[in-house]
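One protein chain omitted, others in place.
Letters are used for the chains, namely A and B, taken in the order the chains are written, and counting of residues starts over at 1 for each.
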Amino acid sequence: MKIPKLLQALLVLVVVYVAFKIFFNVILGQLIPSSLLTMYMFFVICGVFMVFTATEEGARELVAPIKALVEDPSKKNIRNIVFIIIPLLIGGYVYQKMVPSFDAPIELRSIHPAPPSSLKAFGKRYDLMTLENPYRKFEKEDPEKFKELVKEGGAVYIKNCQFCHGDKLDGKGPYAAALNPLPLNFQDVGTIAQLQESYLFWRISTGGPGLPKEATPWLSSMPVWQDFLSEDEIWKVILFLYDYTGQSPRSWGESH
Amino acid sequence: MRLVLFMKKYRFILLAVFILTAMVQVFDLPLSETPLAGVQEVMASTEEAPPSAEKAAAPTEEGVDAAAVAYPPAPQLTEADYPQVKGVNGRVFIWLAAQLHLWFAAFVLAVPIFVFIIEAIGMATKNKKYDNMAYEFIKVSLTAYSVTAIFGGLLAFGLIIFYPDFFKYLASIFKESMIAYALIFFAESATLYIYYYGWKWLQGGFRKWVHLSLGLLLNAVGTTLMLLANSWVTFMMSPAGVDPKGAFLGDSWAVIHNFLWNPINLHRVIANIAYGGSVVGAYAAYKFLTSKTSEDRAHYDWMGYNANFIAIGALLPLPFAGYYLTAEIYAYSQQMGITLMGGVFAWLFIIQAVLIGALFLSANYYLWCGMGRSEGAVRYTKYLKYIAIAVVGAFLVWFTPHTLVLTNAELKSLGGPYHKYLGPLGIMPAKNTAVNIMILATFLSFMLYRRCNKVATVSWETSGNAAQVALFTAGIINILILGIYYGYFTNTVYKVAASIPQVCTTLAVIILSTVIDTLMYKGSKEVAPLKWGAVPDRAQYALFLLAVSFTWLMGLMGYVRSGIRQHWHVVDIMRDNSPDAFTPTLGFAANMVSAGTIIFMAIVIFIFWLAEISTKKTA
Partner (left out) sequence: MKKFFQVVGFSLFAIVAFALFANYGIPKINPAPPPVEEKVDLGAMTIESFIALGDRIFNGKGTCTLCHNAVGGRAPMLDSVAAKAGERVSDARYKGTATDSEGYIYESMVEPSAFVVVGFGKSGTNDTVSPMPNVSTGSIGLSDVELKAVVAYLQDKAGSDVTVEIPTEAPADEEQEEGAERVVAKTAEEVIENYGCTMCHKIAAGEGDMGPDLTKIGAAKSREYLRRAILDPNANIAVGFDPDMMPGDFGDQMAASELELLVKYMADSK
């Protein structure tokens, strides 16, 4: 059986649409933005109709069912149904587009902004170019003490951080779903494994408000932890972050 | 035996591999050798010591003395220096007058270029048809000529009313060239009138040669006019021949020959031809739709086809000219370049992408519909869908913005604003790849169209076809590899480096396959006489879309060309302190362009109508 041209065209469009969705959302794992998909589909529709109407017969076959629908007296019922459905669809689409929402406006954001070279916190000035974790040395010198420090860091984490960053440090804490952008997933190799401990110290002690402008401080809900934790506690919790995730901090020697 | 057959059928694959290797060897050496060193060479060779803004404007030894005695610096204006006329926004007035002047001027200057060529073809082929068509083209442009002058006058008038000090400053610097412009304008009018009204009189033998020479003279004069006007515009963008305070150093040639003059000249000449072709195409389409006899339909179909051919022919190299212009803007001032391609204007290029897509799609569609003129077309219609996939696919890449518009839910799902796979589609290597493929596909459409009605008689036809398929395959693979390699695997600094080998590849494919095609179809048989006029009305609307999109696109790009000066009359030298010095939003600009396009179209339709009634009278 030969498929009518109009159906062919519609099928091609549906296949292309689904293919886009599957290719990006499933195979590549990064969804295709709906604004872009709309424009893509608009031009795909243009392309498909261009191909189908390039020849005179093709064009005639394509519009034949539509012509019949509008003109053929025997198709009165279908006609009436179609003439009701189409305005409804358009109306629904317009409603969808116009209905007010609570979405915040969209901002561009860099996730790991370049840190300053020094930092004012706890009433002191730290040189971030040379700052090191004072407890890191115990990892080799006194493993027992190091273990103890990590454990203390873990306690600090559970009391303060896990609500957002999760008890598995995967960014899926109980509050995470309410936040956008999401809390960082420390298990991911793209986060703390890429950073030096001094960077974490900067990010933890000054929190979201301490971010530079390009990192949209107004979008981060990270508290300014220097108001709640001591310097020691921050260093310990940093030890815990690396220890628990099995990552090691980026070492000195290479600067950005 | 089967193997031999198989080999015969798929020998194009072997050929493709061979050609690809050759291409890589010739064009992409940087890729096959040490990439970075090669790229740097390529980049260094494309930028011939661009003078920076200060250098261009820096006083020369001789100039210093001249400036000290003769010329004042550019005036520093305040808001009070800009007369306000109640109810009229000066900038809007200037904007529309300038844009309409430019549209008509582009049309009026372009038509003689291809009228000259068509007339020469008519002389060479002794085919009266060409001569008649050339005459009809020039007739259309004649009325437009006076409209051009009217809008030119309005523009000058508006500048004197609304921007008197700025106009005075420009006039003081371009004194000679403005006088020359007025004189040449008279020469242009005289030549045009003799050329047009003498058409019937100067026919046959030596007289025709005189007429053709007049056509050449007309083009020479017209181009000179445009080059002079261009220099005023480019002076405002890349001033030269003045000191940092704007005092003229006395060298008139230096101010004309400023840094962006030639890039703009090149871009405008090519764009004018494409534009002129598209407007004449719209004229033919309108006449086609309204003609009553089949002879008329055949004639205007043929005319529309030729106009479209001119438009597409000039459209194909246009992206490269635009690329060259942009590169030169960057070379002149990085700040201006970033203003152009980033920030507010970044989204303008998405609109531009949509319009260029509309141009390419409608040009292709016209060619496909035109295949209906031939009975031999059925052999090729099955390939159209592949061309469509290539054009639309390339267009989607061309259209993908660098900064994606994401809803908050999408932002959350992606984890950030950066898309791993779509992000690289937003930058230059992907765009270059897309535009090259789009050009190749359009060219392929054209080749198929040409072949429609022909049957090759040469013995090596299949080999020739295999060679062409191989050429296209290899070319596209090469372009893709270059695009992907430079788009995804190199540092930002080297991202533009792929463009040159890509352009070379495209040009090589176009030239080589044209040569093969010409040889292959030498002495070919016709399937049946071409049925001129046997084209659906749809195709004519494609021609209209071409003309409308082109007009709109020109208006939009005029806005950005002027907009990158930001709050400067003359960049870095004379600040615009009028209340309208701010950059208007894209939406506002689009509305202005739309209004201008509607006015332009209305006048053009009026001119077409005039051409029609004048024909009726003489008939």
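Note that in this section contacts are C-beta pairs under 8 Å (C-beta built on N, C-alpha and C of every residue); 3 or more make two chains touch, one makes a residue touch a chain.
Just so it is clear, the structure is predicted and the values come from calculations on it, not from any experiment.
Visitor: Give the residue, chosen from B:227, B:405, B:534 or B:610, that touches the chain omitted from the document.
Guide: B:405
Visitor: Among A:4, A:29, A:92 or A:116, single out the residue that touches the unshown chain.
Guide: A:116
Visitor: From the listed residues A:6, A:128 or A:176, report the one that touches the chain absent from this view.
Guide: Going through A:6, A:128 or A:176 one by one, A:128 is the residue touching the chain not shown.
Visitor: May I ask which residue of A:39, A:169 or A:238 touches the chain that does not appear here?
Guide: Of all options in A:39, A:169 or A:238, contact with the hidden chain holds for A:39.
Visitor: Quickly run down the residues of subunit B that touch the omitted chain.
Guide: The missing chain touches subunit B at positions 40, 43-44, 47, 52-54, 59, 64, 67-68, 76, 243-245, 247, 286, 289-290, 333-335, 338-339, 342-344, 347, 350-351, 354-355, 401, 405, 491-493, 541, 544-545, 548-549, 552, 556, 566-568, 571-572, 576, 581-587, 589-591, 593-594, 597-598, 601, 605.
Visitor: Footprint of the hidden chain on subunit A, which residues?
Guide: So the residues of subunit A touching the missing chain come out as 39, 106, 110, 113-120, 125, 127-129, 213-214, 256.
Note that only the chains that are shown with their structure count from here on.
Visitor: Return the distance between the CA-based centres of subunit A and subunit B, expressed in whole Å.
Guide: Whole-Å distance between the two chain centres: 40.
Visitor: If we count contacts the way the header does, which residues on subunit A are in touch with subunit B in the complex?
Guide: It comes out as residues 24, 28, 30-36, 39-40, 43-44, 46-48, 50-51, 53-56, 59, 103-104, 106, 108-109, 111, 180-182.
Visitor: Mind listing the subunit B positions that touch subunit A in their complex?
Guide: Contact set of subunit B toward subunit A: 357, 361, 364-365, 368-369, 371-372, 377, 381, 384-385, 388-389, 391-392, 395-396, 399-401, 403-408, 410-417, 419-422, 536, 538.
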